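Of the protein chains in this complex, all but one are displayed in their positions.
Each chain gets a letter, A and B, in the order it is written, and its residues are counted from 1.
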Amino acid sequence: MHLPILLILIPLFTVFSLGLFAFFSKKYIIPLVFTSSLASTAIIFYFIFNRETRLPFSYNLGSWQPDLAINILVDHYTLVIFAAMGLMILLSVIYSLTEITRNKAKFYLLLNVLFVGIAGMVMTADLFNFYVFFEITSISSYALVAYNDKDISLEAAFKYLMLGTVSAVFLLLAIILTYMATGTLNMVLIPERLGNLPVLTRQILIAFYLIGLGVKFAIVPLHTWLPDAYVGVPITYNVLSSALIIKTQFFVLMRILYILFGLNFLQDNMITTILLVWGIFSMLFGHAAAFQQNNLKRLLGYSTIAQMGYVIIAFSLGTPAGIVAGSFHMVNHGIMKGAVFFAAGNLHKAAGSYQLNKMQGLADIMPKTSLIFVLLLLSMVGIPPLSGFASKWLILEAALEAGYLLPGFMIILGSFLSLGYYLSIIINIYTGEKDLSKKSSARAVGLKINEILPAAALTAVCIILGLYPAILTGLIDRAPEFLLEQLNYINIIIGG
Amino acid sequence: MKKINFDKVFSFILVSLLGLFIMKVLYSVAGEEAARFTADHYISYGVDETGAINIITAILFDYRAFDTLGEATVIFTAASVVALLLPRHEASMLKTEFTPVVQQSIAFILPFLWIISIFLISYGHLSPGGGFSGGVIISAMSILIIFTYGYRYMTRRFNVKKLSLIEDIGALAFLTIGLAGIIAGGTFLANSQVGIYPGPPGELLSGGLMPLSNFAVAAKVGTGLSVIFLSLARED
Partner (left out) sequence: MILVFPAIAILISMGIYAVLTQKNMIRIIIGISIVESAIILLLGAISYIPDGVAPILDQPYDTVVDPLPQALGLTAVVINASTTAIMLALVIKLYNRYQTLDIHEIRKLRG
């Protein structure tokens, strides 16, 4: 019965005891981190497999009655992020074993703080508590961006920190205003009290929430930190940022908008339409900017911005099909992009650089990794047998079903745009043998098993999901019930 | 002729609009009469339910103790990040030589500061104060020592490693206090609701585990802020 809180406590305990272990003996660090991530993953899979019997699940901290306590809850919508967490926590720890060579204790401390923050943000049902976990996630993100101590990473960290702190102020302001209007911070009590506010006030509140979280999930005019931050960081952070951090921020924004304000209010005041147009703009901008990049990590960063655009489009349709499609793409893009980054990190070992022109002819040196890489890029574009096709098809279907023809057309256009730049990468890797003979910088390297495993495992998931998308849709098909219906969410904690 | 800086003009218009929006929403929200029902519960039943007469401490360590745990994590992370970013010899501070008058008077003040901080921590549930205020005064002591007697004097007694160790222990103690709630049959961080000695309100030993949490958090905040300051102000 204490399972959900353990998801926060296990990494937290690891964080605090890492300092003790680092003080006495360094050889217990890896086993400790490994055990804790294994335990977290086990809990997540317990919830995933027992979802019909155990969910929705609520837990009130401090044994207070639910309307006073800070509540933690796991429902079917939470499973969207849980699905991504279940895969990414363990795989990122496995990959980082060889990637991180200096200051291991500090790195794993920050990584576990990140896991604490993400788990807390996803599960909490209290606005101020959410803000605290939001800051925990942010602070560890800033630190991980600056971790490599390169010139670009320090500068990117400062930029990220500046934008992030200003956005956090807006988030806190919105939370305080919500408290002023309703007299409570409990997310299940707010909806009925917020309905009395004037429309304009509620719109401004939504704008503040959107600015506050929008910086973190890189919606277009607020995205500037992301490409810079992606260049000089460990691959592990790239993976976690793309697959978990960004997704979690968007996940919570959707919960705040749909639960606190309600679908009807959002649709009556064109907010879903604004988000839809914004998502399309975000997607097209991301694709267009990705075309001009010559650094692989920066390109993948812009591609993440574009893919978030698809998710925004799907969620702002406001239909159950749209929510399922968006959730599917959230998880699926996390898997694909995570795998792409893992594979890119392996390719980097041979090329010694992320500049695209230095990666020419890599397919000769690393045939298997290159094959995986190409498969994943094709999946990102949405070529049929792979999972990227399934998620794009779901979004397209949902958009057409809701009667949005133009967004549907834009999704197809976006996919063609992405085909353009991914094809140029693929051609780059598979050609240029004559160039290779001249350069001796590219060298054959033996990859360790822990570097191959994450990319290979995620690629396998990607292929399986492409063939049987029902595995994932079956997991999240009840998510709209707890997002679009305010009452279902409220009843988990009070009444019901 | 001076060129008009369009960036500044644009920024000025933007922030003015923002200010107007904030004013509008503040006035419209403050006009609502529904608020204060959580607050009324805290004020009416807070003392009976938690045994602490300082309601703010009751909120921080009982009603919303989970926020405090998160906040402790934030400061813990910040201390380790600053220590990570600025290892030895990265930062430097001008060495200041004070006259013996200053050194003697600081030496006179320090014990009193120590007493104030212990008082604030142990009476945190009875009077204004608590773990955070007490911890901040502890860190102020270390800042005073660094300024008057120099960085080396401080690090001979307490270096970053030792302080971090105390911080770890404080954090683990707070987690353990939280787990006591589970052992007592409630949920995590349960305190007065599972009947851990609420005591007569107003007595030093009351409020269940609240005094203990105050000490744990004070150890954490005091050492955490000291680590941050020690890392930021290093002397070559």
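The working rule: a contact is a pair of C-beta atoms (placed from the backbone, for glycine too) under 8 Å apart; a residue touches a chain by one contact, two chains touch by 3 or more.
This structure is a prediction, so every number in the text was calculated from the model and none was measured.
Q: Using the touch definition up top, pick the residue from B:V47, B:I145 or B:L189 that touches the left-out chain.
A: Missing-chain contact among the listed residues: B:V47.
Q: Touching the absent chain in the whole complex: find that residue among A:I5, A:I43 or A:A146.
A: Reading the full complex, the residue touching the unseen chain is A:A146.
Q: Using the touch definition up top, pick the residue from A:D75, A:E135 or A:E451 that touches the left-out chain.
A: Per the contact definition at the top, the residue touching the missing chain is A:E135.
Q: Which chain A residues would touch the chain omitted from the figure, given the whole complex?
A: Residues of chain A in contact with the hidden chain: 128, 132, 135, 138-139, 142-143, 146, 151-152, 154-155, 157-158, 161-162, 165-166, 168-169, 172-173, 176, 179-180, 185.
Q: Taking the full complex into account, what residues of chain B touch the chain not shown?
A: 7-8, 11-12, 14-16, 18-20, 22-23, 26-27, 30, 36, 38-39, 42-43, 46-47, 53-56, 59-60, 64, 67-68, 71, 74-75, 77-78, 81-82, 85-86, 90-91, 126-128, 132, 202, 221, 225, 228, 231-232
Assume only the chains that are shown with their structure count from here on.
Q: Using mean C-alpha positions as chain centres, tell me how far chain A is from chain B in Å, no decimals.
A: Between these chains, centre-to-centre, one finds 31 Å.
Q: Considering the complex alone, what residue numbers of chain B touch chain A?
A: 21-22, 24-26, 28-30, 32, 34-39, 41, 62-67, 69-71, 73-74, 76-78, 80-81, 84-85, 161, 164-165, 167-169, 171-172, 175, 178, 181-182, 186-191, 193-194
Q: Please name which positions on chain A make contact with chain B in the complex.
A: Residues 2, 5, 9, 12-13, 15-17, 19-20, 23, 59-64, 68-70, 103, 106, 109-110, 113, 116, 120, 128-129, 132-133, 135-136, 139-140, 142-143, 146-147, 173, 177, 179-186, 193, 196-198, 200-201, 204-205, 207.
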